[in-house]
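The complex appears here without one of its protein chains, the remainder shown in place.
Up next, chain A:
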Amino acid sequence: MKKAYPAALEALFAKNDKVLSMDADLMRAIGTVKLWRDHPDRVIECGIAEANMIGAAAGLSSEGYIPLTHTFAAFASRRVMDQIFMSCAYAKLNVKMIGSDPGVVAQMNGGTHTANEDIAMMRTLPDVTVVEVTDTVALPQILEQAVAQYGTFYIRLPRCAVPRVYAQNARLILGRANVLREGKDVAIFACGIEVSAALDAAELLASEGVEATVMDVFTIQPLDRGAILEAAERTGAVVTAENHSINGGLGSAIAECLGEGCPVPMERVGNLGEFGDVGKLTDLMKRYHLTAKDIAEKARKVLARKQTI
């Protein structure tokens, strides 16, 4: 991702002279230092002052610029919530905020830097589009569509290499969940790094004769209610999977949607309401129950519940 992100920005710069990149002293972390050197008039170093970065971005956008701000997800959300609320969302401005290394992807930065609540926070704000990047194919498409659509965006992005989910020619449309695998028994709705885990889980289940639908719900707000309700009706059993707290994130959003529109047995995979910790990604995924095995286990559980109805 550290190559894909600056490359995507470079392409946006070439396409739209209003696009700017802003950072709060984490350009070396996200790989945009060369971009800064190459485009000193398009890349703004704001220093370790995230609140000011978000406010300045709002001011720039009020004059027609389209700033993409970056910092770690922890700081892009909880540190600047009020600035996002008032200067961006309430003021109806056009700022695209990138929060990198959410959840367990924070790895060695540990619990202090682990954002398991950012989706929950952003989802309570009116008019804020909340997106999670799945892989390097999704990234440029999501950024391009976010720039093309007026409004405040919060975009979650892992920095590390992540498993490829999409073929090079795959096309993502903002606001539409992507069906990656079709199956009649259970629907797994996932986002971020959990999408590839969900696909692996579907393989495990297939070996047991269970056919799972897997959907990448990369746009968490506004939710693709139609596609979610349709899949829930068709399968009658739902599992959600996210690298985020099960409280307030994708699982909650889908539970709200299904509770009102199609109540079926449902289980959530995600952080169970604990603080994060330092560790390697694979170890943290095991510790916080985010692996393909965890998803498959929840699928079996929800299928058992479905059979008792």
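The rule is simple: a contact is a pair of C-beta atoms (placed from the backbone, for glycine too) under 8 Å apart; a residue touches a chain by one contact, two chains touch by 3 or more; residues count from 1.
By definition in this document, contacts and distances are computed from a predicted model.
Peer 1: Of the candidate names "Transketolase", "Oligopeptide transport ATP-binding protein OppF", "NADH-quinone oxidoreductase subunit H" or "Amino acid/amide ABC transporter membrane protein 1 (HAAT family)", which one corresponds to the UniProt protein name of the undepicted chain?
Peer 2: The record names the chain that does not appear here as "Transketolase".
Peer 1: Pick out which of A:A49, A:A148, A:I173 or A:A304 touches the chain that's been left out of the picture.
Peer 2: Counting the whole complex, the residue in contact with the absent chain is A:A49.
Peer 1: Pick out which of A:L26, A:A58, A:I98 or A:L174 touches the chain that's been left out of the picture.
Peer 2: If we include the chain that is not displayed, A:A58 is the one touching it.
Peer 1: For a quick check of understanding: of A:Q83, A:Q107 or A:S196, which residue touches the chain that isn't displayed?
Peer 2: A:Q83
Peer 1: List the residues of chain A that touch the chain left out of this view.
Peer 2: These residues of chain A touch the chain that is not shown: 20, 41, 44, 46-47, 49, 51-65, 82-83, 85-87, 90-92.
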